[in-house]
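Showing just some of the chains, left in place.
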Amino acid sequence: MAHWQHRLAERGIDRQLWLLVPALVFVIALFLYPFFYGLTLSFQPTDGGPFSDYARFFSDSYERGTIWITLRIALPAALLNVLAAVPIAYRMRGRFRGKRLVTTLLVVPITLGTVLTAQGLLNFLGPTGWFNRILLATNLVDEPVRLTHNYWGVFFSLVITGFPFAFLLVLSYLSGIDPTLERAAATLGADWRRRFTRITLPLLMPGLATTFCLTFVLAFSVFPSAVLVGNPAGETRVISLAAYQAAYEQYDYPYASAIAMIMGFVELVVIALVLAARSRFYTGSTGGKG
Amino acid sequence: VGCGAPDSPGKSSGDTTGEVPERPGRAVTLNVLDVAGNLQLTQGMIDEFVSKNSGVISRVTYSKAPAPELAGKIKAQQGADRVDIGLVLTGVDGLAAGIEQGLWLDVLPKFQDRLGGMRNYLQPAAAMQQLAGNAGVTVTYYPSGPLLEYLPSRLPTPPTSAEALLAWAKGNPKKFQYARPANSGPGRTFLMGLPYILGDTNPKDPTAGWDKTWAFLKELGRYVDYYPSGTAETMKNLANGTAHLIVSTTGWDINPRVLGTVPKDARIATLDGFHWVTDAHYAVLPKGISTDTQAAVLALLAFMLTPEQQAKAYDEGYFYPGPAVKDVGLSSAPQKSQDAIREFGRPEYDALIAGNPTEVPLDAKSLVAAFNRWDREIGGGKVKQG
Amino acid sequence: MSAFSQLRLDGVSRRFGGQDALTELDLTIEAGEFIALLGPSGCGKSTALNCLAGLLPLTQGSIWQDERRIDTLPPERRDFGMVFQSYALFPHLTVRANIAFGLRMRRLPKEETRRRTEEAVRLVRLEDHVDKLPGQLSGGQQQRVAIARAVVFEPSLVLMDEPLSNLDAKLRLEMRTEIRRLHQSLGLTTVYVTHDQEEALSLADRLVVLREGRVQQIGSPRELHTRPANWHVADFMGYRNLWRGRVEQVDGTRATVESSGHRLLGEVIGDLPARSDVVVAVRPEDVRVDGPGETPNTMSAAIEVVEYQGRELAAEARTDTGQLLHLRTEQRVAPGDQVKLSMDPQRLLVFPADATRETDARPDRLADTSGATR
Amino acid sequence: MATITRARPARPPATTDRRRRITARPAAWIVWGVVIFFFLNLLGVVASVLVSSFGRRWFDTWLPDGYTTSWYGRAWDEFALLQVIVVTLEVSVLVVGLSLLIGVPAAYVLARRSFPGKRLIFLVFLLPILMPPITYGIPLATVLYKFGLAGHMSGVVLANLVPSVPFVILTMTPFIEQIDPRIESAARMCGAGLRTVFLRVLTPLLVPGILASAILVLVRTVGMFELTFLTAGPDSQTLVVALYYSMSASGIRAQQSVDAMAVIYTSMMLVLLVVALRYVNPTQLVAQVKEDPEH
């Protein structure tokens, strides 16, 4: 007769799973419980039926529009961060002098923080900032280009804060691909372009998808920079700003919760789409790790 | 019992509802939360009280935070029945938010007699107190604006009427600026002051009574390049020449020149028929603090409303003039204040304050509605214009 | 196929940050030849192969295909096929697409690509697996895909880097047969890297033995097996018994050597001054047990350890002078048995003990086994 | 008989200076060009804040009129920054330490084991990273206040652990996967219990991963405004609360003082990062890089 421990073991359950318990207890007590409280709150609006806050959001084009505005900022920013990280990380794989320095430099922007980035963008890209001064001094433009307090200001701030994350992740995924595969492709007659498009890129796609999701999540919840370097009443009125105003200007917590839930839902939809696309790529071992 | 819903009643951590003694039974530790930048004016008063009355307040801590998150924090503490903030210093917005959420203790009329200084309020400060209802105690006051600010080197003769402003803006596109009202004191003062200047039907009703104001702002908006995210940036743009004319208040006129972020020679102008839209800072007591703390805070507030202490509110013109009570001369202010005001103050303020009517600002609900409409129609309108 | 009649490596060298991985490799490969690069781990075999493939730039020397210099060409323009140690199959492509990859890169007509792929699939007998991904194949099957992929576009040269080292013993034997068959049926010129001397012997027309980046010997399997150029090569080629000794007398190709109390007669390899230090080498299978008593090189010994190896036994014996000896025999000896051992002087090789470096001068085996007497 | 060929063919000796490039040059130049452009602009962004924070007055000119350190002095005094920085460091260290302590074992199980419900648990750990703190911040603070945990440092630490623990789990999992499980088995066969395996074997081997994860958690913790503010007491404010206050509170504050605060904030992060990078190669931050020898 099999020992009861043996039967559980067959299904993968044994004493080691206790190691999960602290983290689980933690997340359940301090996240799930408050989270579901917020969720229930969103169905208890100050007036109207359970779904009236959701209806309110979707029936008001100014509010509803924040979804599109946010996507219009977050999707390209996340995409650019990921796409820019690929060739750079690709260059960073081999051994070369100064590699450590360059990598450090690429990683350092994660320390900048939202406020310094915002202040810096306002100072640097502002109408009398160095950037415009150089353009004016070199006669490239006649009057200052406006790159802040609009879409571009927020976009740049998302690139500065998001790129280092994307770079670190892409570098790690890329280094997980066995370089021998590319060497094999070279001996089979593939030039670097086709080595990249036929071998490296397809193998990197799942990693890129994951990286995209993480940078997208960061970009989608953009808030302080949308206010500081964007146009928070107009083209950069992002959804988190709508939630923020509901919570902290109108003090309508149920409505704020409803918006936050919608926000989470939109994020999950995008992530689900990306992950669904990801599953169409090869996702197994790529030989580089282990 | 485990986790109940956050708003279910918990166990009380001290007597919070009983009789409030004259003096706390035991010296209390007071945690002050400032969400209005008020400590710049009043921290000196509080420190002095504590040093003189260590039997009432043994220790004081200060924290500062942006206003909007205030209510959430107090709510969380009250939900758990563990309020540790004894005194909140806030502007109109935070005060009103707390009233609506039922966060504040009603100080009045119950403790009216303990706060004798309230009888000496300047008339407009008294009006601000009226606005506050029973929850807050006005501690500092200033007439605010709306004012226009400019550099004479760039703009020798500023417009002095609403029509002239519009015409000037039209003639000098992108050179007039004000910050998004929801994020800017001068911005919201300008917003609230326009109905008086333009003669709107109900200056207190942004939804139905501001037709001229909204039309004016929309028209003006055509010549505005963008609305910065804060007043500081409009000041910077004035200084660096990006903007030639911005909106301001008394405090924003004097203090940045003291700080050197705006050239000393900047001037102010007013529009014909303007009314001051006043502003004040309030002291409020969150519900759920012990009666000892209540007693201590009341004693502190009484102290802060004495003329000697009020004189400290002149500061460096930050909230010019600052004192909420009558007969507080600049000469009784600290020397540093006197020096700053002498150099950067404006003699014409006395006449302007005396010669123009004062109005209380919008109540919080109307203000949020005004912000909302401004965001949708004026600020957001910039998108459609391209 | 861009055929050639000769491929010439001319002083090919490669350093890694000041450390020589390959030094002055000169080698001429005739079309159709099967060359094996052989040597212990780290001796530079893979480096040589990668230089040849163009995956590693040379630091010195040149490579010539007939009169065309090719070491400056990138790998994709050399038209060599390569089989990697760990297969390096493209994990996201099916077996068919893996095999067709080289043809696709050459932009052959669709129809021809299909036809030649099918042919290669049949050649390696993977007809049932063409639509699987590499991850779904067993090691041996993956191996065959790698080979098919490298030969399908009929490269002028096929390079293989330890292609069998990841397989189990039985499969290794089978794949070895397969590779030889492919080589013969397609007439491919092949350079094959291995550290397994048996594999090298059984596959190659010529062997190149490397040690610390330098060629030690180039020759046919039989030459390597019977006439290693120095004792290092002998060591590597299975001469497990290596003893230090001193020459007493040289007589043509025969020398008499004194080694730990024994007087041994053997074949001299290389130049040997009298009284010089030598290393004597003999294979375990060349030590006979209880052979005809009158031969030279006879010693009595006690069997210490016996290993069963099927038909034969492998044994360790200690001679009466304390020397440890490895031997293989079909006789059923047992530990403790007293035996008379003899070695054919033809099979006992005498090498100069190269004293260039202290560590090199001392045959490890000798040191090890004497250490083991404790 | 073929033997070692020593005679060199009569041909001009091969020159070694002509080095073949393995990949096309233009692509490399474009990439490096873009990187350099990015860095130049980034440098401009950072330098303009830095210069401004030391500028006495800076109007329509290339550089400020004069220089002063008074903005730092003001910020330092106004926010009692010494204490704030000390608190920030304490909170960061505690959050990083605890989230590793809680997260690494969980990551270990998720990396090594498969068991029923694993996907669900993964989702549960993913959610706190996806959901904005607005959704759960206030109820979370209430829970913490209710148990007397908020209002002082423990509340700040616990609240910050909510997104940090899942973050550690997500970043550590691939690192743990990279360690040969046989090394653990070897330790256990030597008589080491699970705890010893963690302390004596896994931890030393995970140092690069732990550092990477710690750095990322640190960055997030030091920058986390909402949860910190909602649960902090008067003695447990962190730098980011002061920074957001200086940036967005009503009242008059010179741009330069906000710049000074931002510089202080960034410097602190930078010091922490540089200290960490002394011990770990940045290329190993997220994964052990298998290097391609060809470049």
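In this document, chain identifiers A, B, C and D correspond to the written order of the chains, with residue numbering beginning at 1 in each.
Just so it is clear, a residue touches a chain if its C-beta (ideal position, glycine included) is under 8 Å from a C-beta of that chain, and two chains touch if they have at least 3 such contacts.
No experiment lies behind these values; they were computed from the predicted model shown.
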Taking the file as a whole, write the stoichiometry using the chain labels present.
-> A x1, B x1, C x2, D x1
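One rule holds in what follows: only the chains that are shown with their structure count from here on.
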When the mean CA coordinate of each chain is compared with the mean CA coordinate of the whole protein, which chain is closest?
-> D
Name whichever of A-D and A-B has more C-beta pairs touching across its two chains.
-> A-D
Between subunit C and subunit D, what is the separation of their C-alpha centroids in Å?
-> 50
Distance from subunit D to subunit A - Cα centre to Cα centre, in angstrom | 15
Residue list for subunit D, restricted to those that touch at least two other chains | 22, 59-60, 137-139, 142-144, 244, 248, 255, 258, 293-294
Quick one: which residues in subunit A touch 2 or more of the other chains?
-> 29, 33-34, 37, 128, 178, 183, 227-228, 244, 247
For the complex, which residues does subunit C have touching subunit A?
-> 53-55, 74-82, 84, 86, 88-92, 101-102, 105-106, 133, 135, 149-150, 153, 159
Within their complex, state which residues of subunit B touch subunit A.
-> 3, 5-6, 68-69, 71-72, 97, 100-101, 180, 182-183, 225-229, 233, 237, 240-242, 368, 371, 374-376, 378-383
Inside the complex, what are the residues of subunit D that reach subunit A?
-> 22-24, 27-28, 31-32, 34-35, 38-39, 41-42, 44-49, 52, 59-60, 62, 102-103, 105-106, 108-110, 112-116, 121, 124-125, 127-132, 134-140, 142-144, 158-159, 161-162, 165-166, 169, 174, 177-178, 180, 194, 212, 215-216, 219, 222-223, 240, 243-244, 247-248, 255, 258-259, 261-263, 265-266, 269-270, 272-273, 277, 281-283, 285-295
